[in-house]
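As you look at this complex, bear in mind that one protein chain is not there, while each of the others sits in place.
Right after this comes chain A.
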Amino acid sequence: MDAFSHVWQPVRLTLELAAITTAALLVIATPLAWWLARSKAGWKEIVAAVVQLPMVLPPTVLGFYLLIALGPDGPGGWVASLWGARTLAFTFWGLVIGSIFASMPFVVQPIRNAFAAVGDRPMEVAATLRASPARAFWTVALPLASPGLLSGAVLGFAHTVGEFGVVLMIGGAIPGRTKVMSTAIFDYVETMQWREANILAGLMVAFAFVVILSMILIEKRFARMRG
């Protein structure tokens, strides 16, 4: 098997993981960010701090707790028992759950900032124009915050692709199931498959560049929208 077809499997798995994680994160993080941006409750910053924890925790710590939670004695094991499995650890869906926690702060923060930048006024204007709170959210707040949602999605996707420690702790590196690009590179290096490691590493560099560039362009568009 030539090197390119060999590395394809981890690349595909990584893209699947990142896409599913990002979609799930947008659904979870958007209402959470909305609440964090708009609520007047004092304790919301405690929630915000908890959400931000993975940013400063060593991935091994996060991975350790996730391993326990996903394992046979944790809630993950209970969920797995629904279809007769013993654990969510070392499975693809376990990786999705872990990635959601690990990447959450990178998605919540830009969306929260975008909602905060929209401010009260457009929502008040919408209300004076008979828009219910739900309609105002969909037709005013979301479109105005869309650059923030876009940067949240890009950052969440990129961070999921780049996550190594958590993935290694809760996923191992089972080919076709949990062996994503970052862990695959580690394996290739350990087994001295420099050519494969090189291809994956090069892809990651190119990807990171595209991410950074698109972030800059989104930021520019955001500035124009506000101006």
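Operating definition for what follows: contacts are C-beta pairs under 8 Å (C-beta built on N, C-alpha and C of every residue); 3 or more make two chains touch, one makes a residue touch a chain; residues count from 1.
Here is the rule we use: contacts and distances are computed from a predicted model.
Student: The complex lacks one chain in this depiction; which UniProt name from "Molybdate transport system ATP-binding protein", "CbtB domain-containing protein", "Sugar phosphate isomerase/epimerase" or "ABC transmembrane type-1 domain-containing protein" does that chain carry?
Tutor: Answer from the UniProt record of the missing subunit chain: "Molybdate transport system ATP-binding protein".
Student: Which of A:88, A:140 or A:155 sits in contact with the chain that's absent?
Tutor: Result: among the candidates, A:140 touches the missing chain.
Student: Return the single residue from A:46, A:125 or A:174 that touches the missing chain.
Tutor: Residue touching the chain left out of view: A:125.
Student: Please identify, in ascending order, the residues of chain A that touch the omitted chain?
Tutor: Per the touch rule, chain A residues meeting the hidden chain are 121-122, 124-133, 136, 139-140, 143-144, 225-227.
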